[in-house]
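Below: one structure in structure tokens.
Heads up, one of the protein chains got dropped from this complex, but the rest are sitting where they should.
Naming follows writing order (A, B and C), and every chain is counted from residue 1.
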Amino acid sequence: MLTIGLTHYLVLAAALLCCGLYVMTTKRNAVGILIGAELVLNAAALNLVAFARYGAGGLDGQVATLFVIVLAAAEAAIAIAIFVNYYRVLATIDADRGDTLKG
Amino acid sequence: MSPIETYLVTGVLIPLAGFVLLAFLGGRLGKPAAGWVAVLAIAASCGLSAKALWDWTHLDAAGRLAARTGPYEWARLGDTVLTVGVNLDSLTIIMFFMVTLISTCIFVFSVGYMAGHSDEIDHVSKYHRFFTYLCLFDFSMLLLVIADSLLLLFISWELVGLCSYLLIGYYFHKKSASTAAMKAFITNRVGDLGFIIGLGLVFVHLHDLSLAGAAAKFRDAWAAGSPLFDPAAGLLGLSPATWMGMLLFCGAIGKSAQFPLHVWLPDAMEGPTPVSALIHAATMVAAGVYLTARIFVLLTPEAQLFVAVIGCITLTLAALVAIVQTDIKKVLAYSTISQLGYMMLGMGVGAWIAALFHLLTHAFFKALMFLGSGQVIEGCHHEQDMRKMGGLWRKMPVTCATFLVGVLAIAGAGIPAAHIGLGGYFSKDEILAVAWHRAYGREDHGAAQSHGSVAQANGLWRMGKGPTAPEVSVADIDQFIPASWAQPPGEHASESGGAAHHRPVADATPREETHPGAAQAGHARAPGPRWLWIALFVVPVIMAYVTPFYMMRAWWLTFMGRPRDHHVYDHAHESPLMYLPLVVLAIGTFVSSYFLFRPLVAEGAVQMSTAPFLTMLYDGEAATAEHAHGVPIDHAAHRALVPAVGFAFVIGFVLAIAIYGRGLALATKLAAALRPLHTLLEHKFYFDELYGVVLVGGVAALRAVSYGFDKYVVDGLVNLSGLLTRVASWFSGVILDQGLVDGLVNGVGRVTYALGGLVRRPQVGRVRNYILFAAGSVAVVVLWAAFGRVK
Amino acid sequence: MLADVNAWLPPLGDLRLFAPELVLVGTIAAVLLVPLVAGRNPLLAGLIAMAGTVLALVATGGLAPRVADGPQGAFAAPGYAAALLADRFSVFFKLLLFAFLVLVIWLWLTGAAWRVTRPVRVGAIGGPEFFVLLLTSALGMLLMVGSLNLVVLLVAIETASLPSYALVASDRRSRMGAEAALKYVTFGAASAAIMVYGISLLFGRFGTLDLGAIATHLAAHPGTADTAFWIGLAAFAAGVLFKIAAVPMHLWCPDVFEGAPVEITTWLSVASKAAGLGLLLRVVTVLGPAPLHVEVATPLAWGVGVVAALTCTVGNLAALRQESVKRTLAYSSIAHAGYMMMAAAITLSPTAGGGGPGFTAVVAYLMVYVVMNLGAFGVTALVVWQTGSDHLSSFTALGRRAPWLAVPMAVCLFSLVGLPPLGGFTAKWYLLVALGKGAVAQPWLWILVAVAVINTALSLYYYVRIIRQMFLVENDALPAVPAPLGGVALVTGCAIVVLLLGTLWFNPLGERATILSERLFGLATTAERSQLAMVAPAADSASRAESPLTGAGVSG
Partner (left out) sequence: MEPGNLLNWLIFLPTIGAVLCLIVPGARAVKLIGVITTGATFVLSLGLFQHFAWWDATRDVFGSGYGQKLYEVTKVTWIQLSGAPIEYFVGVDGLSFPLVILTTLVTFLAALASWNFEHWKVSRGIRGYFCLFLLLETGMLGVFCALDFFLFYIFWEVMLLPMYFLIGVWGGPRKEYAAIKFFIYTLAGSVLMLVALLAFYFYAPAGHQTFDLIRLATDPAIQAAFGSALFLGLKFGPVMFVLLYIGFAIKVPVFPFHTWLPDAHVEAPTPISMILAGILLKMGAYGLLRISYPILPDAGTWAAWGLALLGVINIIYGALCAMAQTDFKRLVAYSSISHMGYVLLGLAIMTPAGFQGAMFQVIAHGISSPMCFFLVGVIYDRAHHREINRFGGLWLTMPVYGSLATLGFFASLGLPGLCGFIGEFWVLIATFSAEQWSWAQPMAILAATGVVLTAGYILWMIQRVYLGKAREEYKSFPEATAREIAVLAPFAALAIALGILPQQTLFNFMNGTLHQITNLFPAAGTTALTVAGALLGR
């Protein structure tokens, strides 16, 4: 009989984190990178909720999670706007194509 | 300052005033006024020096001692006070007189000589410059003569060098002249390098640069058994004291054109002839001998031997080369070198008086001959090649006659046993006599060394007598002489009694075995092998035959025979302004000889009597003057020489006339027959070539290396950093495509830039990589936190 | 229920503590609303923003006496530490930010007025949205220096960042702007995500989101500074370092600064970094000093020191061969952030005699940095407006073409190098003195001194390159560079202040900074901490918090 405990949540969150990091660093599509970031954010949110449930933090964690969700949304909104602008100028959404600024 | 000192100092300053006047106003004075200003200045000096000489001869010993004031503080080196003052003694007085007198003659001659010389180049007159330099020279030379400290000596030493440089390069529009000037200065500087190091050693060991002070401390150091005299304390088995003497003598090697630094003097003939007469024959080049005389008290036996050997080599080489020279001035130049060699030899073997005496007589007759040659050159429109002259006696009778006087003087003409003769007869022969004495005479004279205990005794004795007291009487000196030439320890007791111990020549076996006592004292025994001393006598004697030969050759080729170049002959003439000084000098050559000068020189020898290594010898028989302080050589010495060199001048003259009497034909044949020898001599033993390759080339290579080093290596962190960068970039996989850079800055800059490239490597422009980098960095920290953190 | 709510809300009087923020919010609203009645006039929006900012500045000034005695907290639930703080520390940073904001808006206004009369060479930016974004990012920065609550900090950072992302792209025709914004937002999102993950770990480890409480807990239980703590802290630091643009989170900075419009670059180069530094300082002050043991403080000091040295070095080295002046200055700002972080390292060094000198150094450095950086960017902006490029070649012969720009630029650049008698040297001097003082007890700080001075020498290369281009390279063909009077006045003023800071104000600056830092430091260690400790969760709840992680076996 499997008891779902804090460890499971944490492992899941860690896995999410890794996925997110992987996505962020491999996706050429800007939206893909953003999604990667969202995955990491969700990993953090999962952590927070899990800690809130199993730890001593109480409601703090859940409140924080709400904040994280809102922030993620805001971030996505801004990001998408910028991506659109990027697409308008460069006619692509490939983040790697934007490499004029370097060195 | 005492009156005599005042005369001398004023006599020094008048030429300086003349120099300043001419330097600022010379151009306006123009020709010939500028020349007469100079003559006036030096004549005034000469008058003062005559007055000083007169007063000096009328002073008794106490008065002379009292006449010497000073020294005066000049500057402080650390805590040591450096002084300047007038070195007032007979030698100074007579040298001063000689310099001013000869200068006056030559200045007058110059007014005539330069009148006929083109002094304008590109319409710019340099006439006044000539006399400006001459005045400066006289100032410097007179300063050198009166200097009482090694420092002042050195300063004036360099100043005469400067004048020599300026005057040799007087015709500097000619490349050869400016090169010769440069060569002279730099060669002299090589010698001065030794001089400076010597000065340093004097300062270190004796803490005093004044001549009297250094001499006194040197003697005290000897008396105290100082390590200064310990061969083990110096390099190459020579004691520091020996090194000190030898290095000081290096200055003289340069200035007096001794082997191996003699190469500059023949080239110096590029200067106007009066300059050759004044500077490169009579005065400046003799300053080396004068210096040696002044530092004689600081010379150890080994150093004296060094001096003698150098002198001997020089006189030989120069005399041989002089045989084949065709330029009249070059002949005289080599003859000068040769005669200077004789003087040095004299100094080295201990013929202090004779050497200086030779200096004085040589000054007169060589100046005479140079001026004569100047007259000839001027008369022949700047023709210097003797092969084109001949028969000039008709056109220049006075010159011819006075020149002959000079030739006779240098050849040592005189009537043996009659005390009748010209300069060289007395002076050169006395040098040879002393050399003979060192080689074959009494052993104890040759071995100028002391056993420790004897030295101590001597030192005590001298201190008791008041070592610095110049009034030590002859009798006193005679008393201590035997003791000062130490006997081997075993023989000491029996031999230290009183009169000099005579020993048969055959008995004078070199004592090569080391005596324990001598070794313990740490002092060299009679330096050098016996054969060397014999060579130091035999070789100069042989050269005494060569001297008359080449001088007569020169005279004959110039004045006798038939004119060989009618263009030259037709224009030849002489002018009174120029031959009058010749006459004066010719007279001087006669009277300068024995009775006027030698006694004064001998008086000057007083200071020598305080030297620890008293090896001053003089011709006892010839020295009628009772002021001589030193060891009279065996009377037999000079007598024995009569058959050896007494008639050398006759033989030399006859040979020369025999070969050149009928022109050059025979000589040419001889030259052809002796081709290799002739070539060797013509090329002056290839010294210039050798130096050209080894020294000049060496320096050129060095400077190329240094500058190359500067350009490419110092920088060199450049190469190093370049290498490091490459290694570093190999590790990091960065390929740097930088070209070569120069400069340390660029080197550092390059590394920096490379590092800059390295740190910008992540800045590839793709945001994914940025995130990867950032996440990776965080991961590193996380890993550190998880595993690497020290608990 | 209502009473409960009242308990949650601060008394109205306390709201005055946050007058600056409120004024700013009001201004934002005004900028948004006024166009509705007055039409879309960029200049008008700018003027409103200016007025609002000045008002906020005044409000902040008025706040200073109120917080002189101690920090004032607000929005705190019972039993919780204040979510927002108003103390001298935050007031100082707010003053700095508002003053800078005023100058930036002034610069913008100058440019906008200029464009009215000139052929526009660069894509104009402006409009109400611009100011909304600008002021909002300023608001976020204000919050960043005014809290110790991790969630509030998160919100603050995002509030500061999100408008910035948009601001970078505010020239919508610019390809570089678009690219820069993309990089900024993606990198920002990533670092924010990592930071949030760190926050979650810290929360899990200590059961609280309040840094003060965490510090207290750590002081009481040294053993809790374990792996989870360090991982969490490192991840959290990623977000802070992102704002400062410190190594290794600096990569966005050059690209964004180069791609962004020059006014935005100016704003970000100072404000964003200053706020980030304020946050960092607050974190290290709370976590670092005296009562804490070496287990936290020493590794943290080393960490900050290493990051500072790296940041400084990387910034200077990377700047060496840049052709874009903006990019050069971007790297320069990275380097200067590094210098300031060095001072932060001292405040942590437990035996280094406390953070006083370090604080002094940071405060002095920031004040000087604001002025000289503004001067340099100001000139760059003026040149860019006229020539349309910030390439080094645009500065060729500026000494002849526009001496009134070239001379202030040279002064500011030499000051950035740190040469006396300019302000930059004053700043560096106080920094070095602080490091030296720290080094008395912690000799390893001499390494930081060495790094600082070597970097000073290194930095010479690229600053002087610009100066060389302006004065030594000649090109008589280039025309003169006209510039708006307001802009010239701004940069000249900056140059004069820089000069004064290096000479006459050398001592006053140090005194002011010392006074400020003494108060700040004192507050941070004693009064503030005791108050925070009072309201912190009980120790037992913290110890309870230990169990989950240890139970999870994460610690290693």
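Just so it is clear, contacts are C-beta pairs under 8 Å (C-beta built on N, C-alpha and C of every residue); 3 or more make two chains touch, one makes a residue touch a chain.
What you see is a predicted model, and the numbers here were worked out from it, not measured in a lab.
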Which displayed chains the hidden chain touches across the whole complex: B, C
Among C:A51, C:V453, C:A480 or C:I515, residue touching the chain not depicted: C:V453
Touching the absent chain when the full complex is considered, from C:A439, C:A483 or C:L516: C:A439
Touch list for chain C against the chain that is not drawn: 357, 400, 414, 417, 419-421, 425, 432-433, 435-437, 439-440, 443-444, 446-447, 449-450, 453-454, 456-457, 460-461, 464, 468, 471-473, 506-507, 510-511
Positions on chain B contacted by the hidden chain, ascending: 23, 27, 73-80, 121-122, 124, 154-159, 162, 165, 169, 172-173, 175, 178-179, 181-182, 185-186, 189-190, 192-193, 196-197, 199-201, 203-204, 207, 699, 702-707, 709-710, 714-716, 743-745, 749
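One rule holds in what follows: only the chains that are shown with their structure count from here on.
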Distance-to-centre winner among chains (Cα means, whole assembly as reference): B
Among all chain pairs, the one with the most C-beta contacts: A-C
Chain A and chain C, separation of their C-alpha mean positions in angstrom: 26
Chain centre separation (chain B, chain C; CA means) in Å: 80
Multi-chain contact sites of chain B, meaning residues that touch two or more partners: 760, 763, 765, 767, 771, 775
Contacts with 2+ other chains: residues of chain C: 182-183, 186, 190, 194, 254-255
Footprint of chain B on chain A - complex, ascending: 21, 24-28, 33, 95-96, 98-103
Touching residues (chain side chain B, partner chain C) in the complex: 749, 752-753, 755-760, 762-763, 765, 767, 769-771, 773-778, 781-782, 784-787, 789
Residues of chain A that touch chain C when the two form their complex: 6-7, 10, 13, 17, 20, 24, 30, 33-34, 36-38, 40-41, 43-45, 47-48, 50-51, 54-58, 60-61, 63-64, 67-68, 71, 74-75, 78-79, 81-83, 85-86, 88-90, 95, 98-103
